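As you look at this complex, bear in mind that one protein chain is not there, while each of the others sits in place.
A and B are the chain letters, set down in written order, and residue numbers restart from 1 in every chain.
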Amino acid sequence: MTFGKLIERIIQLIPVLLGVSLIVFIMTLLTPGDPVQIMLGDQLVTDDLERSLRRDMGLDLPPHERFFTFLANAAQGDFGTSFYHRQPVWDVIASRLPATIELSLMALLVALVTSIPLGVLAAVKKDSIYDRLATVGSLFGVSMPGFWFGILLLLLFSVHLRWLPVSGNASFASQVDPITHLLLVDALLRGRFDAFWDALKHIILPAITLGLPMTAILMRVTRASMLDVLNRDYITFAEAKGLGKFQILAKHALKNALIPTVTVAAIETGSLLGGNMVVETVFGWPGLGRLVVESIFTRNFPLIQAAVLLYAVTYVLLNFIADIIYTILNPRVKL
Amino acid sequence: MRDEILQIDELKTCFDTRDGLVTAVDGVTLAVERGTTLGVVGESGSGKSVTFSSVMGLVKKPGFIAEGSIRFNGRELVGLDRKDLQRLRGKDIAMTMQDALTALNPAYTVSEQIVEVLLAHDDSLTGSRRAKRKQALDQALDMMRLVGIPSAETRLHDYPHQFSGGMRQRIMIAIALACRPKLLIADEPTTALDVTIQAQVLELIADIQRKLQMSVVLITHDLGVVAEYCDNVVVMYAGQVIEQGPTRDVINRPQHPYTQGLLGSIPRLSDLSRKIDPIRGTVPELKNLPTICRFMERCKRAHSSCRSRIAMQSVEADWLVRCISPGEEGKA
Partner (left out) sequence: MTAVDSMETAAMARSETLFGRNLRNFASNKVSVLFLFITFGFVLTAIAAPLIAPHDPNEADLFRRLLPPAWMSGGSWEFPLGCDALGRDILSRIIYGSRVSIFIGLAVILVATTIGVLAGLAAGYLKGWVDVVISRLVDILLGFPYLIFAIALIAMTGPGLQNIILALAYKEWVIPCRVVRGETLATAGAEYVEAAHALGASKSNIMLREILPNIMSPVLVVSTVRMAHVIILEASLSFLGIGVQPPTASWGSMVADGRSFMLNEWWLATFPGLAILLLVLSINVVSQGLRDAFDPKFHD
């Protein structure tokens, strides 16, 4: 892919991002009640003070000007103040973001390392009992309600077997001075293997729960694309060349078969973002998803808006990255 | 005593499909003499490709070799261990496929695809893995020059899709010939190509055959190609050989009505007044076939005694035909 094409693609993102922002902005207009009243709660203030507050918040402007103000502020990371936390919204979000990023990456990792070998095996042993089990398993995977699956895992591994902790992302004893704010990475950087092990024990169940639907989907995709690839002429030709069975599978088949898998994985990473709220609630994970859920009950609308915008922008960028990955992996596709 | 590099006897290859057992190759017997070119002609579904997939050991499930023998250089291939067969493939017997675009792996450069076959088979490579790879790369470059890729050294690390159709076909031939095989099976080498490029590719194969002292099987449905490049010809129909012999004889005086039909459906510049005479009907389905002449339903000469088992009979030495009333058109 040429640099020019890349720029072209990036420019194509702009209308989508603008549209996404517009919809988030329209959501703010739907908010019931008067923002100033909500902010003030039961406090009695003079009309003058209320008017000046209204002016400060830009509420006296016509909607289109308010949209531009909203955009300009959002671009600077200014989403207003979270009165509940008595902090700027962005600071609250930023403090919760690393935990969510770490969990999402771990879920992606779990999904990739389980789905690809399982999918390849199902394709290679097509119609065997193993293949059937894999198909049934993936059906269960996409049909499983995440919150219930998480609870079952907790019940088994944390409550009954007592192997794993019930909630949170780290024990108090194994705190590490932050560098990246990703606990697993920080623990390794600081050489604290006890903390690493502790963080791993905390993250594994939420990561499996979050990654389950993705695992199921990726397994199906890998199986299907592997079956397709194994029927291609270049596999027969590789056999005719007298290459070994493993070399044919691992080199000739897998590289082609993984193109759809990786593309779908990149797209589905966005859907991990959606699953965050449920999984973080079940496992008491101190991330952005749980913050959003809490904010609904505290009617913390500025925070919800900022989070929705952040999720949406991330989602759009992930899809963009999926596109780029697809082009890089597949030398035949020209943008 | 004749010197055969490949001898196939009564080969029967079946496919166990949902609709029943399909016998794609039914009792094929043929031989390739060392240093010569054998043309194998037939419509699609005649079993010509499956016959040579059987030779390569590449018949995939649900297909299997039910009976018969395949001897290569005196060695029996049917029932050979998978590892031994693998050692033979690409080294002593090589194959090219119909469409190089689909036969070359799109995800790897052409040099990689030549190098890997050398690394798999070439015992003359020595030293560390890196050293071997370096030598293989040099050989790959030689091969690309041999098959006539212009400015080969700059194109070595290109991907297959960056080459034209004719160049891709040459690269596939380079891969097949990289280990100097004794026998090359070229499956429809020209079907996917433009007419002008077809001749170039066939000339290339013939040229290399002379240089490398190789034997060639040319699978095609084009009798014109056979007439031009093959010493002997085998005509297949519905899984059986129906006529075989020296090309010159078979083309000039075809004995089987099907061979005559094949020749009749080629328009000839020399004889434009002659009406093109296509063969009526279609190839029969290959399951539950009765043991009668399979061409009967489409044959102008069919009569009641064709409803029995038809064996090959000799026309002249080396020239066999599967018909009870063989003979040239109009004379039978």
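Some points to look at:
Assume a contact is a pair of C-beta atoms (placed from the backbone, for glycine too) under 8 Å apart; a residue touches a chain by one contact, two chains touch by 3 or more.
None of these values were measured; they are calculated from a predicted model.
Taking the full assembly into account, the omitted chain touches A. From the options A:G119, A:P165, A:G211 or A:G270, the residue with contact to the unseen chain in the full assembly is A:G270. Taking the complete complex into account, A:F297 is the one of A:F3, A:F246 or A:F297 that touches the chain left out.
Among the residues A:L49, A:L155, A:A250 or A:I328, only A:L155 touches the chain that is left out of the figure. Within subunit A, the residues in touch with the undisplayed chain are 15-17, 19-20, 22-24, 27-28, 30-32, 139-140, 142-148, 151-152, 154-155, 159, 270-271, 273-275, 277-278, 281-282, 292-293, 295-297, 301, 304-305, 307-308, 311-312, 315-316, 319.
Methods note: only the chains that are shown with their structure count from here on.
If you average the Cα atoms of subunit A and of subunit B, the two centres end up 54 Å apart. Listed in rising order, the residues of subunit B touching subunit A in the complex are 56, 58, 86-91, 94-95, 97-99, 102-108, 116-117, 120-121, 159, 161, 172, 175-176.
Residues of subunit A touching subunit B in their complex: 232-234, 236-244, 247, 251-252, 255-256, 330-332.
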